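Of the protein chains in this complex, all but one are displayed in their positions.
Right, chain A next:
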Amino acid sequence: MPSRVDPGACHRMTILGGPGCLPFEFVASPFVAMAASVAMSTLSTRPTSAVSRSRRTTVTVQAAAYNGSYAEELVATANKIASPGKGILAMDESNATCGKRLESIGLENTVENRQAYRELLVTTPGLGQYISGAILFEETLYQDTRKGTSMVAELNKSGLVPGIKVDKGLHPFANTNGESWCAGLDGLAQRCADYYKQGARFAKWRSVVSIPAGPTSIAVRDCAYGLARYAAIAQNAGLVPIVEPEILLDGEHDIDRTLEVAEMTWAETFKYLADNNVLFEGILLKPSMVTPGAEHPKRSTPEEVASYTLKMLRRRVPPAVPGIMFLSGGQSELESTLNLNAMNQSPNPWHVSFSYARALQNTVLKTWKGEEANVQIAQESLLKRAKANSDAQLGKYDASGESADAAKGMFEKGYTY
């Protein structure tokens, strides 16, 4: 079992020009610490552009991976989020989607109710023990709590890095099999700069791939390419991009087919990330786990999911990437935690953790029911789920204390986020 101490310590000392790495007990997750310190110490120079030698194709070569003024900070933030025992609370549901959540517990979709709900989440005492970052929707990034403090300030107080969803949602993709493409590049640079000013330090963009639809090569390509362009823009504005090409759970396909599509999607994604000079040491990934389709008759055990998922990651993810934060995408709270736990039974070259929305919030919502009197107990249930996933990140999750509710699946066919 790998030892579990904060690799960020080694890294932070390097940024501040301190004496370098502390004695051995602080170098427990050496991949992350090493990647960080190597990336940082080699960021100082950058080769000048060169013209290709070939007389026929005088193509001007683009410069090397991002090495601008935010480079060190990006690496530091990515490593802070990807700390042992920590993961991300995804709470960036759009107003419409948040409305669905509130309606499910009988609440109206008003700005006050959304505020009350998000306040419940961000003011949960002790959340920072298990959660290193929270992804917000734009409204929430600019919102205050009812007591007048900003949501951002509450997060920072608890040691959570504020993040922001920056894409403009999925749209129907012409001439494909009913697939979608993700919009949001127009004006993105300005949006990111504004969000940085407001306190965000990481961003998220969610694109999707549908196995029942093929997927078609143009849909995969656009998914990957959009992510790469977004990532480059975000980094230039000081935001660590979370790269999320979600392979939707919908479908009857088996786990082998998911593996194929996942390998292809990530190959394509890394291709364009490299072409767009994205600094790999300053990004985080948000993949879907490799599982059978929701309607496939045979379920997979956590061990099988872990084996397939790690195989895919090992084949496609360069170790320079500090963290891989899985989405839960319709799996039950329990499934999501068990699968994550199975993936952390031996050391990985990157931090393997969670960025869960429904898998963290489901029980919280049902416990709160919109009642002030239930806030504390609802917060406790959030903490319980956060701790469970933190334990899973450390590979020591024990499922014996779980309720039946946690095992309820949350898959909705054709779910629109």
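The rule is simple: a residue touches a chain if its C-beta (ideal position, glycine included) is under 8 Å from a C-beta of that chain, and two chains touch if they have at least 3 such contacts; residues count from 1.
Convention: contacts and distances are computed from a predicted model.
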item: Complex member absent from the view - protein name from UniProt, among "NEDD8-activating enzyme E1 catalytic subunit", "Fructose-bisphosphate aldolase", "V-ATPase proteolipid subunit C-like domain-containing protein" or "AP-1 complex subunit gamma"; value: "Fructose-bisphosphate aldolase"
item: Residue among A:Pro215, A:Pro302 or A:Gly395 that touches the chain left out of view; value: A:Pro215
item: Candidates A:His171, A:Arg314 or A:Lys369 - the one touching the absent chain; value: A:Arg314
item: Chain not shown: contacting residue from A:Tyr272, A:Phe326 or A:Tyr397; value: A:Tyr272
item: Sole contact to the chain not displayed, among A:Gly99, A:Gly128, A:Gly169 or A:Pro347; value: A:Pro347
item: Where the missing chain touches chain A, by residue; value: 27, 30-31, 34-35, 38-39, 41-42, 45-48, 50-57, 59, 61-62, 64-65, 175-177, 214-218, 220-221, 256, 259-261, 263-264, 267-268, 270-272, 274-275, 280, 311, 313-320, 347, 349
